[in-house]
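Here the complex is missing one protein chain, while the rest keep their positions.
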Amino acid sequence: MDVDLWIKYGPKMLTGLVVTLQLVSVSLFIGALISLPIAMARLSKNKLARGASFAYVYFFRGSPLLAQVFLVYFGSGQLRYPLTDLGLWWFFRDAWYCVILVFSLNTAAYQAEILRGAIGSVAAGQMEAAKSLGLGKLVTFFRVIFPQALISALRPYGNEVILMIKGSAIASVVTIFDLMGASKLAFSRTFDFEVYFIAALMYLIVVEIIRISWEMMDRRLTRHLRPLSEQ
Amino acid sequence: MKLLKNLAAATLALAVSAGAASAGMKLKIGTEGAYPPFNFKDASGQLKGFDIDIAKALCAQMKADCSFVAQDWDGIIPALLAKKYDAIIASMSITDERKKKVDFTDKYYSTPAKFVVDKKSGIKDVSAAGLKGKTIGAQGSTIHSNFLEEKYKGSTIKLYKTQDEVNADLAAGRLDALLADSAVMLEWLKKKDGSCCAFTGPDFNDPKYFGVGAGIAVRKGEGKLRDELNKAIKAILANGTYKKINDKYFPFSVY
Partner (left out) sequence: MSELLGLLSYGDTGWGDELLAGFGITISLFLATLPIGLVLGFAIALAKRSENWPLRLFANAYTTVFRGVPELLTLFIIFYGGQIALQNLVGLFSDTIVVDLSAFVAGMIALGFVFSAYASETILAALNAIPTGQAEAARALGLSKARTLQKVTFPQLIRFALPGLSNLALILQKETALVSVLALDELLRNTQIAVGATKEPILFFSIACGFYIVMALFSSLLIGWAENWSNRGQQGAGA
């Protein structure tokens, strides 16, 4: 591959990588915030809350992320005037915000399910034990159930981070120059296939770094669950 | 069994017979199918448009048995190189950059590029200085996107998969301006959703960026096919077929 190309498109791909990482971390964070009430609603005794949260999760997990991005991005374009009247158009006008919105809502659905599963995995006896100790419901949840749930949720959370990094390549279809977008641009000017291999390698490195650090974190946090000889 | 059939159908679904009569050479033609009025798909799933009619006329002239393959624009040259088809008839401009990868026939039409802006934006000056800080859209991998990328460094450039998407975002107010082929935009500006916007500024046709018109791309080393296509282009220009197709789509000559 010739050097001129690297000088021209190398920096663009690196900027793209930064965009990818920003996109993923912002979405994961917002998604985590949204997932909490949804997981609560999923576990709630209220029928309406359960039904609505189930529908939410089913919609976002049941249809492709690509279709969701199209729906919000091009759909909001169709609603320009109503959205302007509501004072929301500045938000939807920006492809970046649209993608963050869809990614956050999408990952929130997955994270809510992870959380729900994890909370369910904490033995019911713990709840009873906390109650017999006279702990209040909120204290029990945040001091007893939640920390344990987080530990069992760690692995699935790691998987979700990786899935988001891979899924974020979809942002390139709505004009965002993330790593995939920058690679497509470089490829369209050069038709040099190496561009895609380099991009694949860059994604792979990021994913591996995350996977390995997650494994280390998991080992550290679950120390107390292993026999002494393995610690 | 049904699955097998579906498999076969999926493989063949894009190959629409052009119906050239004689059993001469077989030719697969790649086109985009999302660039009205030059090439597009209608609600019956058929490929239509100026490029398609020209292709059919050329095939009839060459007595070739032609079929069409629809391919997204950003993959249209790679797919030619990968022999998914033998020629691209998809309004592709003949530029030096592309000539490094593929060979072109003579041009079969030539229309200038123009900026289109939102009427309410009040943009009059479409030079690089005038559009500084503005957001400009174009279809990716085109002469228009390349030109913007080289010359409009002070503007935010947004690239799209299809021209339709660029148009939709200009109409939605996500873009301040777009750069595209004038014949394509003329068609869109006449429609309801194009009423927001208007041509602004001069024609752009600097051959360095915009090439010398649209040609048919073939793989390098396929000189025989190129010569035959060139001969056929001359023939349909001479015998009136070209004019008939031209007049079906445009009130002016695009050659």
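A and B label the chains in the order they appear, each numbered from 1.
Operating definition for what follows: a contact is a pair of C-beta atoms (placed from the backbone, for glycine too) under 8 Å apart; a residue touches a chain by one contact, two chains touch by 3 or more.
Every value quoted in this text rests on a predicted model; they were computed, and no experiment measured them.
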item: Chain not shown: contacting residue from B:Met62, B:Leu148, B:Ala168 or B:Ala232; value: B:Ala168
item: Residue among A:Gly62, A:Gly125 or A:Pro227 touching the omitted chain; value: A:Gly62
item: Interface with the unshown chain - residue positions in chain A; value: 58-59, 61-68, 70-71, 74-75, 77-79, 162, 165-170, 172-173, 180, 183, 193, 196-197, 199-200, 203-204, 207-208, 211
item: Missing-chain contacts mapped onto chain B; value: 3, 6-7, 10-11, 13-14, 33-34, 40-45, 70-72, 75, 78-79, 81-84, 162, 164-165, 168, 193
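To be clear about the criterion, only the chains that are shown with their structure count from here on.
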item: Chain B to chain A touching residues, read off their complex; value: 74, 77-78, 81, 97, 101, 137, 140-141, 145-146, 158-161, 165, 168-169, 171-174
item: Residues of chain A that touch chain B when the two form their complex; value: 74, 76-78, 80, 89, 93-95, 173, 175, 184-185, 187-189, 191
